[in-house]
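Only one protein chain is missing; all other protein chains are in place.
Every chain is named by a letter (A, B and C) in the order it is written, and numbering of its residues begins at 1.
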Amino acid sequence: MAVHIVEGSFDPNRYQAEHEASLVAGSFGATANFIGTMRHINEGDEVTGMTLEHYPGMTEKELENIISDACEQWRLIDALIVHRVGPMTPGEPIVLTTVWSMHRKDAFEAVRFLMEALKSRAPFWKKETLANGRSRWVEKNTPGY
Amino acid sequence: MAVHIVEGSFDPNRYQAEHEASLVAGSFGATANFIGTMRHINEGDEVTGMTLEHYPGMTEKELENIISDACEQWRLIDALIVHRVGPMTPGEPIVLTTVWSMHRKDAFEAVRFLMEALKSRAPFWKKETLANGRSRWVEKNTPGY
Amino acid sequence: MAIQVKFFASLKEDIPDALREVNSEDVATVADVWAAATGIKEPPAHVVCSVNHSHEPVTHPVKEGDEVAFFPPITGG
Partner (left out) sequence: MAIQVKFFASLKEDIPDALREVNSEDVATVADVWAAATGIKEPPAHVVCSVNHSHEPVTHPVKEGDEVAFFPPITGG
């Protein structure tokens, strides 16, 4: 189980592959992941950049709690959360959640749980810069269910 | 939308990255994927190898139908299915399904649908070789819901 | 006048001598194709059928030029 908060651009595949290298090959049959990417349109407006603020210390703790909660509900072999903070531009990955399990039901349900829990419990906030030069705090998430 | 039937080992990340390179960066906010990997234990027995038979022609058609069905039910930007056939060994990827969408709900639900539909409709059959030298056809799938 | 017949996976091993072609004039449905090709009256309940690469029930009609396939339950992914 691992949680990474990263500043600057990151490659989700590399994080997932490096984490997977620590697992026993053939032990897991299912890997489900989700990558959240910054879009260039939000709420109908063109967005040119975004800054992610977080609460160092609480963020890591809350992400670890979320993984623990998932491990209580599903039979998981491993889980990984990587979340970017600081300034970024459209097209760049914001978050990666990956779950490894024996069977696909656990992986599918747990990876979705991780994302929904992250979006409601982990202290991150997005500030967008619009094409017209103004900036605004994002005030709510898109519904996940 | 793309479907690939591949013989021999394949790298899911490379297929996904190459497909994603054709999309407009910043157009999608959500990417969900599932990778099925061959396990070294099935139904309590040690498995040393597996051969995947399929029905050339029907397989591709059925996978394309499955993607079309997903596109009718969810708002998707793109979808990819890669499925391996022929002989393989534990720890190797068998299947990749990836969905790109604006919002995560569509990606999560569609990628799971693709896998469940694939496992019930796409003509693939697994024959396992056991550690004791015998071989057997896999006769049923693990439940997905 | 021919209908192509295919068998897959365990089914191909279980009935290795089944015909790979039947005369379209002798058969009206998928079930008839099974009987003509295998000499077994009805396909076992678990057998899955397709006609021209589409899943179909055993009652589905067949005609000259069709490709009919029989296979055990699918186990891919």
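Please note the rule applied: a contact is a pair of C-beta atoms (placed from the backbone, for glycine too) under 8 Å apart; a residue touches a chain by one contact, two chains touch by 3 or more.
Values in this document were obtained by computation on a predicted structure and should not be read as measured data.
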Neighbours of the unshown chain, displayed set only, are A
List the residues of subunit A that touch the chain left out of this view.
36, 52-55, 57-58, 61-62, 83, 94-95, 115, 118-127, 137-141
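As a convention for this text, only the chains that are shown with their structure count from here on.
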Please report how many Å separate the Cα centroid of subunit A from that of subunit C, as a whole number.
48
For subunit B paired with subunit C, centre-to-centre distance based on mean C-alpha positions, whole Å:
26
Quick one: which residues in subunit B touch 2 or more of the other chains?
36, 115
Which subunit C residues reach two or more other chains?
77
